[in-house]
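One chain of protein is taken out of this complex; the other chains stay put.
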Amino acid sequence: MKGMGIIVVKVSQIIAPVIFLFGLYVIVHGHLSPGGGFAGGVIMASAFILQILANGAILPKLRHEEHGLEFLESAAILGFLILAGLGLIISGSFVFFANFINRGVVGQLISAGFIPIENIIVGMEVCAAIATIFIALVVFKDEVSE
Amino acid sequence: MLDILIYILMGLGFLCFIRVVIGPTMVDRMVAIDIFGILVVGICALLVLKSGRTFLIDVAIAWIMLSFIGTITLAKYLTGKKLDE
Amino acid sequence: MNTISIILFIVGAAFDLFGCIGLLRLPDVYNKLQSATKSVTLGTCSILLGLFIHYGFTAVGLKALIAIPILFFTSTVAAHALVRGSYLFGVKLWDKSVIDDYKKVVQISTEGKEVEK
Partner (left out) sequence: MRYLTLFIIMFLLWMLITLNLALSNIIVGLVAALITALVFGSQFKLNWKKFYNPLRYIWLLIYIIVFVWECIKANFDVAFRVLSPKMPIKPGIVKVRTKLKTSFARVILANSITMTPGTITVDVIDDDLFIHWIYVSSKDSKIYTKKIIGRFEKLLKRIFE
């Protein structure tokens, strides 16, 4: 009688990829419509949270996942800094976060210079951070109670 | 016409809040919150027509998913009170 | 605006109304879930279908059409999880309930676990 039962497990296998894809959609269209990196990242992280809630967390496996997510989070922050520094170097105007890529036509998917790339990096960062927070709450709660 | 429907749905959301306030047990409140999440999706869908801002349908889809995960979390708390099972 | 979509909107709002009245009137948690979740979900689906009929096969209309199966799956599973959770939490059925087959299964499994400990 413990756990979530077969219905939630089976349906979460179908719903979780859809949620993840919708998060990617929100991130990629961040410069065209409301949303963007943070909102999409939260939606993507909620797909992982659904998986953990449905299947139950096996602690060693979760610790393993937590290391990977921490790596992803750090890499995203590094990429963000590199992107900002490139703007400083390449654009020639000595502005941090200068938009140095061609801006294209307003309203198309590939436009607005480096804002889509920055959105993707922010999305990775937020997704990894929120999943890490959730896993940490699950793991550390057990350690504290012991 | 659309205004009246939107006001009706908002009033129904208020009814849900009445149930949240007076609900005798915890589970009643959870049910009311679940219902409120679905009502908001309907309000978003009507606002698309009212205001002509088409991104509100994205908001509706995101709201469906997040409200689902919130309800599953509450249900998980009811079944075992432990997240790692 | 389209006549069919207006009819669908009104039907949807009416179903939502029934669901919320049920949420206020019915006696216990299980019956509240019975009326509320399903009436409200069907009403919201009807509103989304009206949106699809109004916009046709454009981006907005197709998004509204995709939202319908997602809403069906998620709200049914949420209702099921809430019912199962509240039963295992110990919420009792209404006094005038007729029959309860699930009680035996829960009792057997919980007693079995106590024996194991």
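Which chain is which? They are A, B and C, in the order written, and residues in each are numbered from 1.
Following the convention adopted for this analysis, a contact is a pair of C-beta atoms (placed from the backbone, for glycine too) under 8 Å apart; a residue touches a chain by one contact, two chains touch by 3 or more.
Keep in mind that what you see is a predicted model, and the values were worked out from it rather than measured.
Considering the intact complex, the chain excluded from display touches A, C. Looking at subunit C, the residues touching the absent chain are 15, 18, 21-22, 25-26, 28, 30-31, 33-35, 37-39, 41-42, 58-59, 62-63, 66, 72-73, 76-77, 79-80, 83-84, 87, 93-94, 96-103, 105. Residues 5-7, 10-11, 13-14, 16-18, 20-22, 24-25, 28-29, 47, 51, 55, 108-110 are the ones on subunit A that touch the missing chain.
The rule is short, and it goes like this: only the chains that are shown with their structure count from here on.
Centroids of subunit A and subunit B (each the mean of its C-alpha atoms) stand 25 Å apart.
Computed from the mean C-alpha positions, the centre of subunit A lies at a distance of 31 Å from the centre of subunit C. Across the assembly, subunit A contributes residues 1, 4, 8, 15 that each touch 2 or more other chains. Counting only residues that touch two or more partner chains, subunit C has 70, 74, 77, 81, 84, 88. Within the complex, the subunit C residues that touch subunit B are 1, 6, 9-10, 12-13, 16-17, 19-20, 23-24, 29, 32-33, 36-37, 40-41, 43-44, 47-48, 51, 54, 59-60, 63-64, 66-67, 70-71, 74-75, 77-79, 81-82, 84-86, 88-89, 91.
The touching residues of subunit C, counted against subunit A in their complex, run 70, 73-74, 77, 80-81, 84, 88, 106, 109-110. Subunit A makes touch with subunit B in their complex at residues 1-4, 8, 15, 19, 22, 26, 33-35, 39, 43, 46, 49-50, 52-54, 56-59, 62, 137-138, 141-142.
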